[in-house]
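Of the protein chains in this complex, one is absent; all others appear in place.
Just so it is clear, A, B and C label the chains in written order, and each chain counts residues from 1 on its own.
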Amino acid sequence: VENHVNVRFWTADGQGGRVEHEEAGYDGPQRTWRAPDGGGPMATAADVAELLAVHPTPRGVDRETLARCIAECFDCALSCTACADADLAEEDLPEMRRCIRLCLDSADVCVATGRVISRQTEYEPETTRAQVESCRRSCSACAE
Amino acid sequence: VENHVNVRFWTADGQGGRVEHEEAGYDGPQRTWRAPDGGGPMATAADVAELLAVHPTPRGVDRETLARCIAECFDCALSCTACADADLAEEDLPEMRRCIRLCLDSADVCVATGRVISRQTEYEPETTRAQVESCRRSCSACAE
Amino acid sequence: VENHVNVRFWTADGQGGRVEHEEAGYDGPQRTWRAPDGGGPMATAADVAELLAVHPTPRGVDRETLARCIAECFDCALSCTACADADLAEEDLPEMRRCIRLCLDSADVCVATGRVISRQTEYEPETTRAQVESCRRSCSACAE
Partner (left out) sequence: VENHVNVRFWTADGQGGRVEHEEAGYDGPQRTWRAPDGGGPMATAADVAELLAVHPTPRGVDRETLARCIAECFDCALSCTACADADLAEEDLPEMRRCIRLCLDSADVCVATGRVISRQTEYEPETTRAQVESCRRSCSACAE
């Protein structure tokens, strides 16, 4: 699906990032959320912030920013996986090669990044930053 | 964090599943969602349903149920990763061994399952069902 | 690459499995190994057996069989990732859809399975078996 996922990523502080998805066909990230079949939202940054809140050794980072980054990494992994698959079903498949490849990469990189930044025990800033930087680049390439 | 994540899983139709997280300390999955720092929710089932809606070759499954399953797999992967890490920081770490191990397994199994069920192109029911069944068992063991 | 990877899988005891790769163009798994540029082999079952040998709480399974299963899962993940990518570059890409999709699934399932069966601490037979069964099915579908 061409231009199906538009990912932007930035790092405020070298610690995390931000990925937003905008679909061709709807107006950006949904602000007014509507539950499917009556249920509630799932992997929200608020939920992740709850998880972080009960961590025995919290770091001095802003919990909500970190929670948002973590949720966005997993969300981006999900979107990129789905995007690669939707591309694979396109009629003009040969034109989708580059998009599929970059989406597969981003999906892998986002899963790894989301897991790494989820870990607060024995936090290691240098390695975390390098992985977040890779995630930023991969998502940028994907969004072009 | 003992009993930190309570995961339940069921399959309606052998096709997907349902995972819910309840934190010790808050009252189950949040129905009234509150955005952190003014932003919107991220990986919601509604977003995933949007992704599925633009797939070139939609299957005959209920899109919202499938979307929910996908989002819940990624959400569970995130929660289990964070749970294993929080356990690792606990003072009574030796008592956490089993919880850490099962959370690490569930995180891996949920990532794989979330990816597999995200793919609609050339859908293969038998392999999908086997992976969803493994996910159900892994989440059940984790929730005990 | 059509029929590029031929994966077979069996479980002796419900505990592990076996995946072999045969390339169109060479005669099955290499028995007489030739090091590239003078180096040694990498992820061999012998190496994995060494890792298992120093585990503080060994299980009563045959170490070499288990080591072989672990190495084969990671090997299969690698092969399926490379196979999906090679397919993506094929001229007759539209005919590759099914192969790509199944390879992507198998790669994900094999990574998860390899990780799960690598864990000996607090071993959980039921969940392990379910994941190995999923791996068997995914590899079988891929090999057809």
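The definition used in the following text is that a residue touches a chain if its C-beta (ideal position, glycine included) is under 8 Å from a C-beta of that chain, and two chains touch if they have at least 3 such contacts.
Because the structure is predicted, anything quoted here is derived from the model rather than measured.
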item	value
Interface partners of the hidden chain - shown chains only, full complex considered	A, B, C
Residues of subunit B in contact with the chain not shown	84-85, 88-89, 93-94, 97, 100-101, 104
Subunit C residues touching the omitted chain (full complex)	1, 4-5, 21, 23-26, 29-31, 33-37, 39-52, 54-57, 64-65, 67-68, 70-72, 74-75, 77-79, 81-83, 85-86, 88-91, 107, 111, 114-115, 118-121
Touching residues on subunit A - with respect to the absent chain	97-98, 101-102, 104-105, 108-109, 111-112, 115-116, 119, 121-122, 124, 126-127, 130-131, 133-134, 137-138, 141
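The criterion applied here is as follows: only the chains that are shown with their structure count from here on.
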item	value
Longest centre-to-centre distance from subunit A, chain (CA-based)	C
Mean-CA-position distance for subunit C and subunit A (Å)	28
Approximate Å spacing (C-alpha centroids) for the pair subunit B, subunit C	25
Interface hub residues of subunit C, defined as touching at least two other chains	97, 101, 104
